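For this view, one protein chain was removed and the others were kept in their places.
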Amino acid sequence: MLNRREFGRNATFAGLMLYTASTAAFAQEESIKIGLLLPLSGGSAAVGNQTKTGAEVAAAQINEAGGVNGSKLELVFADSQSKPDIGVSETERLIQREEVAMVVGAYNSAVTFPSSEVAERYGVPWLVSGSVKNEITERGFRYIFRPNNKAFYDAREQIDAIDLLAEQTGERPESIGLFYRGDDWGRSHAQAVKQIAEERGYTISLDESYVPGQVDFSAQLLKIRSKKPGALIFVAGTADHILFNKQMLGNRIDLPFGLHSVGGGAEDPSFYEAVPEAGYEYMFTQEDWQIDRMQSGNLPAEVIAGDEAFEKVLGYGFNSYGAQGFSNIYIAADAIARAGSAERDAIRDALAATDITEGPALITGYQRVSFDENGQNLDAHGVISQNIAGERLTVWPQENRLESTTPAWPIPSWRDR
Amino acid sequence: MDPTLALHVVKNGLLIGGIYGGVALGLSLIFGVMRIINFAHGSMLMVAMYLAWGLWAGLGLHPYIGAIITVPALFGLGYLVQACIISHLFRREKAFVVEPLSALLLTAGVFLVMDNLVLMIFGPDVRAVSIDLAYANFFLGDIPINIPRFIAFVSAIGVAGVLSWWLKTSDMGRAIRATAQNRDAATMVGINVPLVYNITFGLGTAILGLFGALLVPFFSVTPTLGLAFGIKSFVVVVLGGIGSIWGCVVGGIVLGLFEAFASQFVTATSAQIFSFGLFVVILLVRPSGLLGKA
Partner (left out) sequence: MFGSATTLERALILIVAAFLVFLPSIVRDPYHIHTATMIVYFSFMAASWNFVCGYVGQLSLGHSVFSGVAGYVTVLMFTQMGLSPWIGMLFGGFFAAVLSLAIGFPTFRLKGPYFTLTTIAFAEIMRIWFENTDNFIGIPLKGSEGLVVPLVGDSFWAFQFNEKLPYYYIALALLAIIVIATAIMERSKLGYYLKAIRGDRDGAEALGINPTKYSLIALSISAFFTGIGGAFFAQFFRYINPERNMGIDLSIDMAIMSIIGGQGTVLGPILGSFILHPIAEVARTSLGGSFLGLHLVIYGAVLALTVLYFPQGIIVPLRKLLARISGGDVK
């Protein structure tokens, strides 16, 4: 992944800080700096680290292929600690001290929201990575671009998938339950699902939030057992997701139309290590990345090589956040190449004119990346997979579903498994 | 509430409540003898769980067998923290009782160091032990009871029983009780109070070594897990009466039942607010706790 020759030139740094060393090597040439603001410590650190690795893999590929317009890309990482004020301070530093050409970040919506405003004020392009808060691209800003989903899309897709499966099989759940983390993400998601589901004629039989870091879900599982929702929409981080699925398995609670996770914990590879297969069999997962992408054929060579390089660093192949970090750098490189310089306004204009319909930037499973006047990619969509016989297979949208895939719908009850 | 549901609720409350009580035992013991509130209590449980996880992931040891290692290891950790760090406070104040706030702050420092050292070593990823027993149930009538939780519940009561019996009958136990009652008198009859302190602290954390091993089959571990259990333990100890062994178990069960019933009527978030509210009310109305001496 790293260019050996260049790495060797800076052997004094070697072993101390691997990536700083590699970027320092590039700094001797004319390089283009991209700042990445990510939660590298604190509660979301695992996600931040996956995004970081994906971005590094992409940058290494681009630089090995000669860089952008003859210049190398240099990634400068900053740690937001998931805190809004630290995010703002670090954005100031990236822009003022590091003089980055653009910023990518910052996963947590609460960080992206105020930090991207700093970038707007200085006229520095900001490529949103992973943050779904609707208002981020609803402020009339000129420098903010979001290739990924809005929160509202995430919610709509989960209902779309239920509708699609109902249409294809004629079996439709009467009621939907909501169980979500009582924070910004969980609550706004649940609100949107509730609105859309009710518009489409589902009843909401359970609407329940919890405080992150639960030690026991028994009481909530009892409620689910007595309210009997057909399908359950679930929002959780990794630790809560693991606990919930384990207790679901222990209590053998039947959900005829399945557990629908909006990602989070279910996107984290450590979830699948912690929970036995029976604990997540038939579970639906919505994420900004097509999980069976690597099996779908016709992949760009960069993506296949990237998956290997990613696995070398983290021990597992691309996941949602790794893929987003990878895609973000390719989107940035595309804009910088068209801008013809590292000048911030030129990059901004190039980003606004982005229209990518092929190549490694589409690793996430989108058919296209382009931005509307608010900087939102209207072609962004998540992909919903179902876990069947130990494999996570795409079931929605229809265009991304592999031909060999047959969704399980309704799902077998515990007695029949 | 229909009776079957009520039975389920009682079962859930008892099981988790017993676990709360068991985890809090060490906190109560240490306070009873040394008048110190160990802010790092939850962190030590977290360390115990990492250890149990590491033994399972690295050596393939079943957590229940791993307890043979985690219990003495945590005893050692507690003994060393007391002997190398907290004892300085006693030495400085030249007394056997230190200002409780200094001790709280000192252990808060230990909590920060411990949590973040683990974060530096293991990273933020969630770790979990995956064994089949975690999902095994037995039935009491129609009510399924999760076996590993039941084992943890029974262990909490067992440890409380053994601990109070040991404190009553053994030489060291009597020395500990004498020290708790009157330090100066204990010194005069030749009890080595600093040693008693070290052993008490070690015992308090050794119990966490056991529960770390008992909890990993069903709880996953993160570096930040400690604070949630720590705060729960404070609540339990205050409910039951600080320093009372059986009060601790009762306090845990009261909290468990309270949460289980509250969660049926309100959302989990509101239940959390109510359990903090219960804590504040008990502190204000009956600061000595349910079983504590007034």
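Should a chain be cited, it is by its letter among A and B, assigned in written order, with residues numbered from 1 in that chain.
Everything that follows uses one rule, which is that contacts are C-beta pairs under 8 Å (C-beta built on N, C-alpha and C of every residue); 3 or more make two chains touch, one makes a residue touch a chain.
Bear in mind that the values here come from a model prediction, so they are computed numbers and not experimental data.
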Residue in contact with the excluded chain [from B:G123, B:P144 or B:P194]
B:G123
Which one touches the absent chain: A:R142, A:R172, A:R187 or A:K227?
A:R187
Considering the complete complex, of A:E64, A:E92, A:E174 or A:E311, the missing chain is touched by A:E92
With the missing chain put back, which residues of chain A would touch it? List them for me.
17, 20, 38, 40-41, 45, 48-49, 52, 77-79, 81, 83-86, 88-90, 92-93, 95-97, 110, 113-114, 117, 121, 133, 135, 182-184, 187-188, 209, 211
Tell me where the left-out chain touches chain B, residue by residue.
37, 85, 88-89, 92, 99-102, 104-106, 108-117, 119-120, 123-124, 223, 231, 234, 238, 267, 269-270, 272-273, 276-277, 279-280, 283-284, 287
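The rule is short, and it goes like this: only the chains that are shown with their structure count from here on.
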From the mean C-alpha coordinate of chain A to that of chain B, what's the distance rounded to whole Å?
38
Of chain B, residues touching chain A in the complex
5, 8-9, 12, 15-16, 119, 123-130, 132, 134-135, 137, 144, 146, 218-220, 222, 224-225, 228-229, 232, 259-260, 263-264, 267-269, 271-272
Help me check something: in the complex, which residues belonging to chain A touch chain B?
41-46, 49, 182, 208-211, 213-216, 218-220, 222-223, 226, 238-239, 242-243, 246-247, 249-251, 268, 270-271, 273-276, 278-279
